[in-house]
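One structure, pasted below without further comment.
For this view, one protein chain was removed and the others were kept in their places.
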Amino acid sequence: MLKYVIKRLILFVIVIFGVVTITFFISHVIPADPVGAILGENAPQELVEKMERQLGLDLPLGQQYTRYLKGLINWNFGISLRTQKQVSEDLRVYFPATMELAFLALFIAIILGISIGVISAVKRNQWQDNASRVFSLVGISMPAFWLGLLFILILYYHLGLIPAGGRLSPHISPPPMVSGLYLLDSLIAGQFRTFWDALYHLLGPALVLGWIQTAYICRVTRSSMLEVLNEEYIRTARVKGLRERVVIFKHAFRNASIPILTMIGISFGYMLEGSVLTETVFGYPGLGRYAVNSFLSLDLNAVIGSVTLIAICYALSNLIVDLLYAALDPRIKY
Amino acid sequence: MVSNLAKENLQNWIVSWGKRHSSEISDFKETVYLIKKSPLTMVGLAVILILIIMAIFAPYIAPYDPVAMHLDNRLAPPSKAHLLGTDELGRDILSRIIYGAGVALKIVLIVLAIDLPLGILLGLAAGYFGGWIDEIIMRIADIFMAFPRLILAMAIGTALGPSLRNTMIAIALTMWPVYARLARGETLSIKERTFIEAERALGTSNFRILVFNILPICVSTLIVRATLDMGNIIRIAAGMSFLGLGAQPPTPDWGLMVSTGRNFLINQWWVPTFPGFAILLAVFGFNLLGDGIRDISDPYLRRGRQ
Partner (left out) sequence: MAEEILLEIKDLRVNFYTYRGVVKALNGVNLKIYEGEFFGLVGETGCGKSVTASAVLNLVQNPGKIEEGEILFKQKNLLKMSEKEIREKIRGKEITMIMQYPIAALNPVINNGDQIAEALIANKNMNESEARKRTIELLKEVNIPQPEKIARQFPHQLSGGMAQRVMIAMMLSTEPSLLIADEPTTALDVSIQAQVLSLLKDLISKHRATVLLITHDLSVVAETCSRVGVMYAGDMVEIGTVDQIINNPQHPYTKGLIKAIPSDRSKELVEIRGSVPDLVNPPSGCRFHPRCDYTKPICKKEKPQVLQVEKEHVTACFLYEESRNKKSKEEYAGEYKGGANGRTDSA
């Protein structure tokens, strides 16, 4: 077991190294013109050169790369041209916002996805099953940005159930920074109004992300439950005269939970990319929107910073899933 | 008399052909039975057929030119003349959606046309030769898979410059590891089977074994997987267009239409809503079909239904 953990950690480090390298090369080798994007195409040559020097773009590629790696170790990506702030500073503000959103959405998705999936498998081919299959297929087919627009049109404009966007209402100031998660920080500070306001603002984007992830989790739950329910040991459990509830939750679900867990991990990764679209639609100031804006303005340092952070989170969630997987299934030996 | 004899011969031949291929025939019958029994798969098939028809016959079906602007008829609500209304430049939304089917299908086809051969090539090489070739290819695949797909596609798309062509390249670059891994897995499992051992013992060359024994099995597995991915490809491409990192105006791309139509969401809801619905429907169709094909090709499920 320990050997496996170490092996998996080494792989994690290799992957992270590869990820940052690829990010670097994509942003430096492929011909896009960041300086042109900032200064305009007709900028005077000397201004362009000065800018390139400032960004280190005049150095040979190898040197740029080592500089980048050195910066990375200190978690320093340089200054964002768009916001004129340290990229790492920006990330510290935007990253918790996305985490808050992702965790809330994941929470919704896990509860709904697993319960609907289990019902679907147990009631196979009955109306509950058909309804949940259509619901989840629509979910996985749903373009997140479009669903977000529909929510704004219906829930915000027509029903007034959600706010127009942002993280907090204008008249409410953010809670004192502890974790950067408003929900948590406001509770720590005892500011319940801030807590409700933050939750209110999270509702729209979390429901959009949550529905789509619910669909994924529901599908995996259903199929792995169906597979397990066909197993011989489920028959044994029934022969023993156990209640159907015990058969399903104790005997079937525990065995089905391994693929479900994997899906939850993958879901978390999808959420990081879903957040890009959802945050853009809802104007939610998170990492996803930050990344998009950096991409659009060719803000290289910010691009590298946000992509690296997202990729690390993604790899980390995969790592955690793999380790949990090993802990959950007594059959796996390492 | 002669014709009777010929008839009899033909009949005999048909009967004997049927006998020789009885397992394939019953397999095929079962497949047809399973497709018929799953109405959802049929719906998916129908959606995709409609999509294909729209793509091929767009100039004949579409009531208007998708890029012709009529500034005097901007943002017209749905009416008899414009069933789904017009956009901010007075273009007919229905016509643009019909033309958009071609754009969506083109993206799917080109991405797969890059990824299937690439995945098979790398996967076969990794699985068959093993050793350091395998190690290098698979570690690179791991690294590519360590990115959320949309993020990587966005990064590549941005670096190459936003355009439809670059969107396709970017998506293709993010998807190949899936196919390479699958092909490798298949190759490894086939390689261990006795008939490959026998081929080797007979002195068949590596190349022949790869092409004639392993490749066909890989291809069928990868195609099943590809049908599952088609919807996703459309969705990612639409996402990139929506963010402004993909197709550029005036391409009748659904994602782009939602993106520009976003500004009119509140007062002219039809502008972003219908193209978005087209995306949902297309992806839904592909997912239905992909699910159906996966279920049908899954020996476990086949057995399970007996």
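Per-chain numbering from 1; labels A and B assigned in written order.
The rule is simple: a residue touches a chain if its C-beta (ideal position, glycine included) is under 8 Å from a C-beta of that chain, and two chains touch if they have at least 3 such contacts.
Note that the structure is a prediction, hence the values are computed from the model and not measured.
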item	value
In the full complex, displayed partners of the excluded chain	A, B
Selected from A:I172, A:L242 or A:L323 as touching the chain missing from the view	A:L242
Residue among B:E30, B:D65, B:E88 or B:E199 that touches the chain left out of view	B:E30
Omitted-chain contact residue, chosen from A:N255, A:T280, A:N301 or A:S317	A:N255
Footprint left on chain A by the chain that the document does not show	124, 230-233, 235-244, 246, 250-251, 254-255, 328-331
Chain B residues touching the omitted chain (full complex)	26, 30, 33-34, 37, 305-306
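By our rule, only the chains that are shown with their structure count from here on.
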item	value
Mean-CA-position distance for chain B and chain A (Å)	25
Sites on chain B touched by chain A in the complex	40, 139-140, 142-144, 146-151, 154-156, 158-161, 231, 235, 238-239, 242-245, 255, 258-259, 262, 265-266, 269, 272-273, 276-277, 279-280, 283-284, 286-288, 291, 300, 304
Chain B-facing residues of chain A, complex	11, 14-16, 18-19, 22-23, 26-27, 30-32, 133-134, 137-138, 140-146, 149-150, 152-153, 157, 226-227, 230, 269-270, 272-273, 276-277, 280-281, 291-292, 295-296, 298, 303, 307, 310-311, 314-315, 318
